[in-house]
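Removed: one protein chain of the complex. Kept in place: all other protein chains.
Residue numbering begins at 1 within each chain, and the chains themselves are lettered A and B in the order written.
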Amino acid sequence: MKRILSVALGILAAIGGFVDIGDIVFNVQAGSMFGYQLLWVVVIGVGGIMTYAEMCGRVAAVSERAVFDAVRERLGFGVGLVALVAGQFVNLMTLTAEIGGIALVLQLLSALPYRVLLVLAAVVLLLVLWLMSFQWIERVFGYCGLALLVFAVAAIKLQPDWGRVARGFVPSGGSGDLAVYLYFVVGLIGAAMVPYEVYFYSSGAVEERWTPKDLGTNRANVLIGYSLGGILSCALMICAGALLLPNGITAELLGTVALVAEVPLGQIGLLLALIGTLFAVSGAAIDSAFSGGYNVAQFFGWEWGRYRKNAGAPRFTIAWFVMLTVAFVIVMTGVDPILVTELSVIFSVVALPLTYIPILLVANDRAYMGRYANGRLSNVLGIFYLVVVLVIAAAAIPLLVLSNMGQG
Amino acid sequence: MRLSELLGAPVTTRSGASLGRLRDIRAEIHPRHVAITGIVVGQLGALERLGIGAPTTTVRIRTHDVIPWEQVVRADRRGIVVEDDAYPR
Partner (left out) sequence: MKTSGPIDLALGLLDHQLVDSDNRRCGKVDDLEIEGLDTASPRLAAIIVGAPAWRGRGRVGRLAARLAGGRSTRVPWSEVEEIASDVQLRKPAGELRLDAAEERARRFIARLPGAER
């Protein structure tokens, strides 16, 4: 009974933690421009992260290793260091965007000036990272992120044309500018499969001290938790498609996102949407700050992990602190967090092959996995998504330019 | 010598034919020491270096590009020289 409860709680945390600011921005924008026509892309993206997160969790549970090690071991020092630098650059952009996003949400909740809220956000993040244990962080931010379920309720309440919604799950060329359409295909898959997600999931499994006994939990988190999280992404797009597209509103402000919950559900809807967004984005900020520490420490072989305590993994601690500080300085210069979000997702798409190839290789390695190495299903899905990732990695920058960053 | 100095070094036969570059070194683990038993060469050796078809993987792709150490004539910074009839197995 206790086991079922703990698995269920893990699933809840996975749902609440699934959505980050990249998912919010891309799903809502896609909905506001193309209605329901890109829902099939969300399914593909969610399938990809499910396939590879399951592998990462299994690698961590069986070998007690996180997957970034595999980047250096498989691709060598030179390529690995390039992957590290690129990954840290994208991590930094993501963290900058998330800190800005926190301040934007707080601005909608309070009336305080943006820069003051940036300082508040940074200080609170620092305190949480420094003082709270990993388990507590994941639970608190994961559960409170469940407030985002208000978007699922809103999607139903808006009474969209469910026939058109269903047709959105079938791939189509989309009406309108093809370059913009394809830009969103790339962005939606990228937002779902963004590298820090897998690095964080695998490091998190080591933080939670998973063993082969937790392989069931791993599967439950991924199959149930992530698919329900994917429904949240779909709900965002459906809400935007039902409300924003008919009224010609494009989602350039975070406030517009909250609007789609307020219109059908009133003040309660608005409040839950803001709280859910606040915790989802804060959780993602914490995850990307830790990822900055994890990646550097795992590349150089330093001790790492929140479970080692701050003084037990000093260079890891310094690494995430430096990342947080630099992100704070950047966002204080006044960059538009929404713009940084979009760029961070698209740039990270280019790095996706370097992320995912080593994971697939190491999940097949008996020295790591013993008898838990990939079966045929994992390999078929793994290779399929590797091809997807290679295609969108090649197309990302050209589409960014051709579609004028989704503006057409 | 360091492993890094051998990796990527050109592998040729006594009579000068090129077999490619050294991708990896095959060894055998013993309780107290690790003995070098062969060299991994050439195109398929590159796949093995990534971990496809190596001794510890499950992926069954043919990678038999290992030349036994007995057939190595010389190995130094200039490169590796093997017997003319050395055949990657």
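Criterion: a contact is a pair of C-beta atoms (placed from the backbone, for glycine too) under 8 Å apart; a residue touches a chain by one contact, two chains touch by 3 or more.
Since this is a predicted model, take the numbers as computed values, not measurements.
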{"item": "Hidden partner chain, touching residue among A:113, A:314, A:334 or A:398", "value": "A:314"}
{"item": "Sole contact to the chain not displayed, among A:58, A:72 or A:139", "value": "A:72"}
{"item": "Residues in chain B touching the chain absent from view", "value": "1-7, 23-37, 40, 48-51, 54-56, 69-70, 74-76"}
{"item": "For chain A, residues in touch with the removed chain", "value": "63, 65, 69, 72-74, 76-82, 130-131, 300-304, 309-311, 314-315, 317-318, 365, 367-368"}
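Please note the rule applied: only the chains that are shown with their structure count from here on.
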{"item": "Approximate Å spacing (C-alpha centroids) for the pair chain A, chain B", "value": "42"}
{"item": "Of all residues in chain A, those that touch chain B in their complex", "value": "74-75, 361-362, 364-367, 373-374"}
{"item": "Chain A-touching residues of chain B, taken from the complex the two chains share", "value": "50-52, 54, 56-59"}
